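Incomplete set of chains, arranged as in the complex.
Every chain is named by a letter (A, B and C) in the order it is written, and numbering of its residues begins at 1.
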């Protein structure tokens, strides 16, 4: 259960409203790198957490913080929209360059919200909750969280670069710091749960049941057999359970052959014949000779 | 540019076709944990990779492998659908329990594909490419990849548990091994790029420009001030640049106050009045006295 | 900014876990009639509210309550999934009817969440935030909220009917009561803002600028000229500003005629000819004579 005090976690000031920057800020609200995503992701991870309660509690706590970040950013969008032109005429009058402010705006800020934030990204694409990664495996979820906070901080840094407004830069500097902490927090949680001992994820599957000859081998799929070398082709594996190697990938299976279509299954009649794998392929030489 | 040889990377056998398991397998094709996602994710990370070419090459290579996993799973779905009932009548006849096989099937396997795989998840929800995380920051992307392979291996392990078919178990044991490797690979890539020195991500933002007093502090949002302790509230931070701490979160900002609506902006007339923050809130005691 | 105390707003008990009912409950979490929707809808209405602060405060407050309803329902889903079969074999063993429990389950409860709730509806379709109606017009939003709580209560009543579990019935009886209140609350807010004086919405548009001869007329589009009568064809209009009437709808505009396609615009050559409206239509008699 939840409470509010109506105040913002950190001050949100806009010195020079910029309706185009309002569009950019939307990415941090409803983008896949944004705050609705992390808020709901941590919520659902908490709601479904099985095992030691401290992880549930920690997740719920931070989910609650993120909710306040949505609030801050939505406020920032609304403040950047103060004074935006409502008509083509105003737009032309307000600026030496006819149409330029409106051209850069999200029209839905004018048409759908009355100068307020949308739960959508910088292109007006709504957020959808398939991006809420909550797998029921805490280690998998922690890595998903590190990833979310990494792309989140990358986004915040790019927004910080984009604007010159001191108020906006200040707010973003706060959010960047929180993203720093949250990256650290999820990495710390991985350590708290055992660090490398969590690997491979899930750690509860008896590894002898997997095809272990393929478990630490980098597969090369280049036609020329070259292979991009790096830490992933050399030395002990990151879980300490194997040695990295590399091999050229060769097909171990055959060409698939499905049964013919049932005559009453809605296919074409021709599909009810046997697939006739034999003799299908000509040689390119033949085809070239005949046609080119 | 790409090539194929028409064969499967690993054999796909189904001893006892199970049209209901075909539905479950869809999650590994078109689910957010599935192979279309990782294939396109690594592709787009490769296509947009800036910096040392070896990461691009490695990504492109593994993307190419993943394409073959889609092929394997699509084949597995089609093979599990061989012999599925096409009518309510056949369904009733084929089974002691009227309707039971069809009830558990994805009807689109009957209606939309003619007994073949869909690029959709176990609920028939199509994959959408907003799940392709390719941020332009290689370290962020590597963590996204670890996360993807973690939830991918969790899924494969659950499918392995779900079926008793030896052919399917064998195929999944191969895919589980590849997921093991790919988790290792992306972690190795992080080490290859510098390990903890990559943190916080992005490492190119001058950290003194963030609000550093909040960079390593876990914020408690519980009303009672209790805090879930763990590695994230104690000891050196994971990037070695700070010490974890904890604090009760208190609002540093005020209640937001937006300008009144413009009279010609499509709001209600009442919204053009000043917001009148003062005196708005009554006391709960007054309300209770009057009403309850 | 927000807080939690980790407890549930109302007790959630499940006496006999039912994994199929877990699927049904998803509709109340991530369906368009569900709690994620109302929570985010009231949030964004609050964040963007312009005008008297009391509406913002009221909205924010109730948004915060709804967040706790998501929590309750997510817990209910997880509890209904306790003991669900993880394999086809267990499913067959646990029940006299082979396959029946799994057939009725959302497979993603098994495969994607490890027996916990998804932010999705009863068909596994994720929620998307385009359903968050927050128009910047408070009266429009209040009606959207009445609508949301109406379909929400309809859903809760149907879930109440569907289950026999006393714990679930108790929880739903609470949620139904809250939906009752919230319907009342938004209707009360409309009265608080002036009742019928809010109409038509928005009330800030000078009504003489609309084509008032069409403002209170029900248009009949039946080919036979019959008209479905009711309160909407008779008596004073609901805003007290007109009298309802009815008329047969007749086209006041012509057939549209677009310019031909530019030859370099990617159309077919034939499209660059004039549209040739004249003489296009034959008579059905001619066509019939020639062909039937």
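Keep in mind that, in the parts below, contacts are C-beta pairs under 8 Å (C-beta built on N, C-alpha and C of every residue); 3 or more make two chains touch, one makes a residue touch a chain.
Predicted model, so just to flag it, every value in this text is computed and none were measured.
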item: Given 3 visible subunits, total identical subunits the whole complex contains; value: 6
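Please note the rule applied: only the chains that are shown with their structure count from here on.
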item: Same-site or different-site touching of subunit B by its copy subunit C, using the half cut; value: different
item: Leader among chain pairs (count of C-beta contacts); value: A-B
item: Gap in Å, rounded to a whole number, between the CA centres of subunit C and subunit B; value: 26
item: Centroid distance [mean C-alpha coordinates] between subunit B and subunit A, Å; value: 7
item: Sequence positions of subunit C contacting 2 or more other chains; value: 1-6, 47-48, 50, 57, 112, 114, 120, 126, 135-137
item: Residues of subunit C that touch subunit A when the two form their complex; value: 1-9, 30, 36, 40, 43-44, 47-48, 50, 57, 60-61, 64-65, 67-68, 70-71, 74-75, 78, 112-120, 126-130, 132, 134-137
item: Interfacial residue positions of subunit B with respect to subunit C in the complex; value: 18, 20-21, 23-24, 27, 31-33, 97, 100-101, 103-104, 121-125, 151, 154-155, 158-159, 161-164, 221-224, 249, 251, 253, 255-261, 263-273, 275-277, 280-281
item: Subunit B partner contacts - residues on subunit A that touch it in the complex; value: 3, 5-12, 32-33, 54-55, 57-58, 61-62, 64-65, 71-72, 75, 78-79, 82, 86, 114-116, 125, 128, 130-131, 133, 135-137, 139-140, 143-144, 146-147, 150-151, 153-154, 157, 160, 173-174, 176-181, 183-185, 187-189, 191-192, 199-202, 204-205, 207, 209-223, 227-232, 237-239, 242, 244, 249, 251-256, 258-259, 261-262, 264-267
